[in-house]
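Structure below; questions to follow.
What follows is an incomplete set of chains from the complex, kept in their original frame.
Note that the chains are named A and B in the order they appear, and that numbering of residues resets to 1 at the start of each chain.
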Amino acid sequence: MKNDTAILLVYCSDKPGLVHEITGFIHRYGGNILYLDQHADHEEKNFFMRIEWELEEFTVPPEQLEEKALKEIIRPLDMQYQLYFSSCKPRMAVFASRHAHCLADILHRYSTGEWQVEIPLVISNHEDMRRTVENNGIPYFCLPVNRDNKLKQEARQLQLLAEHDVEFIVLARYMQILSPEFVSSYPNRIINIHHSFLPAFPGSNPYRSAADRGVKIIGATSHYVTSDLDAGPIIEQGITRVSHRDTVEDMVRKGRDVERVVLAKAVYLHLNRKILVLNNRTVVFE
Amino acid sequence: MKNDTAILLVYCSDKPGLVHEITGFIHRYGGNILYLDQHADHEEKNFFMRIEWELEEFTVPPEQLEEKALKEIIRPLDMQYQLYFSSCKPRMAVFASRHAHCLADILHRYSTGEWQVEIPLVISNHEDMRRTVENNGIPYFCLPVNRDNKLKQEARQLQLLAEHDVEFIVLARYMQILSPEFVSSYPNRIINIHHSFLPAFPGSNPYRSAADRGVKIIGATSHYVTSDLDAGPIIEQGITRVSHRDTVEDMVRKGRDVERVVLAKAVYLHLNRKILVLNNRTVVFE
């Protein structure tokens, strides 16, 4: 059994001594560092770090950790930060639609324990997957969205997310564009899978566009949602080869296998607190 | 030693009996088919075929083949066609610039006999590679191009190409935009390598754009040049992974290895008469 850990993500302007100061804080209180990843962007002079340490012999109690870290390192070093505990499973909502392959894949990983995650609810604009989702013991809410009821339905969605204490959202081929207001409620906490190799073919029907353009490779892109359609920070991309023999339908079929894996990898990275975002780009500590 | 062969490329509207008729023609005169590839586009009702056969026991003499094929199959079946003989090495010009990695790669393949090709000349807008090219026994012409002399230099280039009986042109990171007039002189016979995964990042500085967008995969695209910049029929694409650690310079360095291989593959396909073009898309018989 893996021991309980704390995970601290920070970024700030690069300056001498950062790693030494941060590791000093953990060392001082008896913490055993399991993973340490850092990245210094020498062009823009930014510093990023992810550090994870065991809590077993760490003498600062979890409930006092944030305050102590703020006082001893975060404020003095003028850092932005996120602090997580491995004992606390992230609560993830899934938004789905008729294209169920990503949802089915997520449910499988959830049910087999591949991911340390809670899924308190699935929201869809169709009834199709209700039985499958409920068979996994997850509440299913069908909120059909159209042009007229969109804001009302989003209000209902936000309410459900709040009631279920959701930390972040996965759009598993949800096929609806979220309003800027909705997006701003979950900044860098909505993960989308787009079925193209962005920035090529944003928007709808990318496989049709790919076939028309005659590309030899198609792809999928997982990114955080921002108010700019398909233009948020990219988390992960994947590709597969196609040829003149592939119809749009073949691309859709082949693309599904890429989408599933790319989305799953992005969710895994997010769940494990491996991602930092700055200036619409991600730092991913794999 | 490989025997002499004839290669026939055809396309036409799809109709019953095409393969039977074409193979019948070859069979009738004792030809032994080595390779047969065909593709029927069921959506647009087009038929594409590449057929290669040995000439040793073929009773139609090479100099009469075109006429006989026209009479017996090509006109009756209303086909577009190209006819080649393996004994006749394609004559390829290379246009280069300061970024010499693709040119160096082509020269290596040429000098080791990997490709069945003649390179009667290299044209560059810089002197840099003169010695290397001339060491390979290939004439080198330096024609510096700027805004003012472009049309004049293109006229000189066209003259050189004609004098050296050039069949097709490879732009090995040539970095100059050819005029529509120049392009129209070599339709589907100018191969370019663009250092991005088209249609993403056309134009200049694609690695800078890729870094700014924060993509996780970069690529290269080889295509026939048309008067639309970076929008011609795609022959081949390749990719390599990058991360937040990669600076623009790292992407340039990693990209070079992809560009070289993608361009070489496209040239190899062209040399072996494996490519048909229709509606700005390629059919590539690998």
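As a working rule, contacts are C-beta pairs under 8 Å (C-beta built on N, C-alpha and C of every residue); 3 or more make two chains touch, one makes a residue touch a chain.
Not measured: the values here are computed from a predicted model.
Engineer: Whole complex: how many copies, 2 being shown?
Structural biologist: Altogether, the complex is made of 4 copies.
The rule is short, and it goes like this: only the chains that are shown with their structure count from here on.
Engineer: Show me the residue ranges of subunit A that touch subunit B in the complex, using the header's touch definition.
Structural biologist: The touching residues are 39, 41-43, 197-201, 213-217, 219, 233-239, 243-245, 247, 280-284, 286.
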